[in-house]
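Here the complex is missing one protein chain, while the rest keep their positions.
Now for chain A:
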Amino acid sequence: MNQQLAGFAPTPVTARMENHGRTMLKVAMASGQDLYARTGSMVAYEGFIQYEPNPPAARQIASQWITGEGAPVMKCSGDGLLYLADYGADVVVINLDNDSISVNGTNLLAFDAHLTWGVEKVKGLAKFAGQGLWNVVVQGTGWVAITSRGTPIVVDCGRGEDETYVDPDALVAWSPNLKVKGKRSFKAGSLIGRGSGEAYQMAFSGQGIVVVQPSEDSTDRLRIRN
């Protein structure tokens, strides 16, 4: 029995954050290098790791995150290996090299605590996606892990003068320097229930990238339980 399962044992650690398979994130923790992770995303850990839900630092930064209940992040500290996952969503590990990225709140899995981060509300769009569209801007040099339902796609926005329009439910992340605005593409017909089904989009313009997932399921599964 062990022979067949042994193939899934963790690989030797080579970096702070690594994929274990497509859908699990392995973080090598050490004291002094704290991590912010989505509350409820921990699936396993090995070593001595402590969790502090709703830490004061995060509370201040993310004071307004989704109806003010507090940021759904926990601070993880200690030594060991930490495994995170979000209900089988694909995990993409990004090593920021003095870059910045703006991630949809539900698609952020974990990030280094020393990174600069802040919560933003996309102006004028909150009413479009059901619960409001919140995003976290992370910048600096360090590690970020984001999730995507299905293999994501990355599109260069700065191609030609045309804007890129994204279904807000499928949006994962984008470059913070892009200009964002809401677009309503419905016509009169959609008011009587005959729309194309694509009534609202977010329009991006400028130089940068947009990450989109192949699913319009933006349910925040980690939040359902509380």
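Basically, contacts are C-beta pairs under 8 Å (C-beta built on N, C-alpha and C of every residue); 3 or more make two chains touch, one makes a residue touch a chain; residues count from 1.
Here is the rule we use: contacts and distances are computed from a predicted model.
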> Out of "Methionine ABC transporter ATP-binding protein", "Glycerol transport system permease protein", "TerD family protein" or "Molybdopterin oxidoreductase family protein", what name does the UniProt record list for the absent chain?
Replying inline: "TerD family protein"
> In the full complex, which of A:Leu25, A:Ala58, A:Ala113 or A:Ala170 touches the chain missing from this view?
Replying inline: A:Ala170
> For chain A, which residues touch the unseen chain?
Replying inline: 2-4, 6-16, 18-19, 21-23, 28-30, 33, 47, 79-81, 92-97, 99, 101, 149-156, 159-160, 162-167, 170, 185, 187, 189-190, 194-198, 201, 209-217
